[in-house]
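Sharing a structure with you now.
Note that one protein chain is taken out, while the other chains of the complex remain in position.
Take a look at subunit A:
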Amino acid sequence: MTTDAPGLAAEPLLCVRDLRVVIGGRHILHGVDLDVAASGVTALLGRNGAGKTTTVRGVLGLVPRTGSVRFAGEETVRLATHALVRRGIGYAPEDRGVFAALTVAENLRLAERPGAGEPAYALVHELFPELRQRAAQRAGTLSGGQQQMVAIGRTLLNGNRLIIADEPTKGLAPKVVTEVARVLERAAQAVPVLLVEQNLALVRRLAEHCVVLADGRTAHRGPAADLLADTGATRALLGVGRHTAAAAGGGSDLSTTSRKADA
């Protein structure tokens, strides 16, 4: 799918500058700068209410926004959401965005893009065999983890150039977190991923780059490993205590999240 010339490979795939969002007269984002590298995982971090989800929704045009959103070299801030997404973005939203009254198969079928190549059902079913077994089941009756599989499955169906996953492990059982992490890791080998995540162990395992938001602004950008290695910075930017940061440093226990520190 990628049409970028080799010389441009170093340029960010998604380049967001001065993104501002005002909802109901309230300023939610005051100017977010964000780059998503052309490969690997870029983590979008920040405390609850920092504007992570609004940033993602602003990038996609799901909320009114101003600023610059360049995707694959093209300014897209004036594009409608569907037109931007059709340029090759797979989006798994925070609430999973699964259509509860539709079956699993119908949920996946909605993500097909007629005229944009064969949908990659083989890949989705290989990664999530359960989705094939449960094809006729209503998505509303699935467990949270299974719904997340539907949401991620939809992003993998189209040979997208960018996957945006908003807290894909939120509220999932530890075993499912590990499975989701495994799939994201594998997906990221082929497609760049913008990952909104509170689970720092997962960030440590997957992310190469990170962007930290605070109060609707970009507070930090840089290599993810550097930030997570710096306990002081982690605590200052993410509000994560020494204990949780240390656990995140361990890197193996993906079930540890920083969420308890957000309260």
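Just so we're on the same page, a residue touches a chain if its C-beta (ideal position, glycine included) is under 8 Å from a C-beta of that chain, and two chains touch if they have at least 3 such contacts; residues count from 1.
Please note the rule applied: contacts and distances are computed from a predicted model.
The chain absent from the displayed complex carries the UniProt protein name "Amino acid/amide ABC transporter membrane protein 1, HAAT family", chosen from "Paraquat-inducible protein A", "ABC-type dipeptide transport system, periplasmic component", "Heme exporter protein C" or "Amino acid/amide ABC transporter membrane protein 1, HAAT family". Residue in contact with the omitted chain (choice from A:G97, A:G145 or A:G239): A:G97. For the options A:V41, A:A72, A:V85 or A:L228, the residue in contact with the chain missing from this view is A:V85. Where subunit A meets the omitted chain, the residues involved are 60, 62, 80-83, 85-86, 89, 91, 93, 97, 99-102, 106, 109-111, 113-114, 154, 158.
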